[in-house]
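One protein chain is absent from this view; the other protein chains keep their places.
Presenting chain A:
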Amino acid sequence: MKKVKILFVCGAGLGSSFACQMAAEDVLGKLGVQANLDHSDISSAVSVRPDIIMTAQNFRTQFEKFDVDPAQTTIIYLKNIVSKQEIEEKITPVLQEKGVLAQ
């Protein structure tokens, strides 16, 4: 199974995104998904071309300005970036779609 690359993004790429990454680590562990996780700031996020970007709701307008290829990268917006419940709800269908998680 291919290892999915997930990037966690916030303004500085150090605090909130890191917190979100830790919460997601637990969720992925629970789902049994092996993933490549990293966090970064918004300006360098797009050039990384990850499979999934997870970020806070308020970055939506910023990302919409960027030219992100939806076939390459799915962006997940979170209301509460450390909520494991929200992360699990939103990431599960995406992982299934990407074929890393059984339907």
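The definition used in the following text is that a residue touches a chain if its C-beta (ideal position, glycine included) is under 8 Å from a C-beta of that chain, and two chains touch if they have at least 3 such contacts; residues count from 1.
Convention: contacts and distances are computed from a predicted model.
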item	value
Chain not present in the shown complex, as UniProt names it (candidates "NADH-quinone oxidoreductase subunit F", "Diheme cytochrome c", "Putative permease protein (ABC superfamily, membrane)" or "BglG family transcription antiterminator")	"BglG family transcription antiterminator"
Contact with the hidden chain (one of A:Val4, A:Ile81 or A:Leu101)	A:Ile81
On chain A, residues whose C-beta touches the chain left out of the figure	10-16, 18-20, 22-23, 37-39, 41-42, 56-59, 62, 79-82
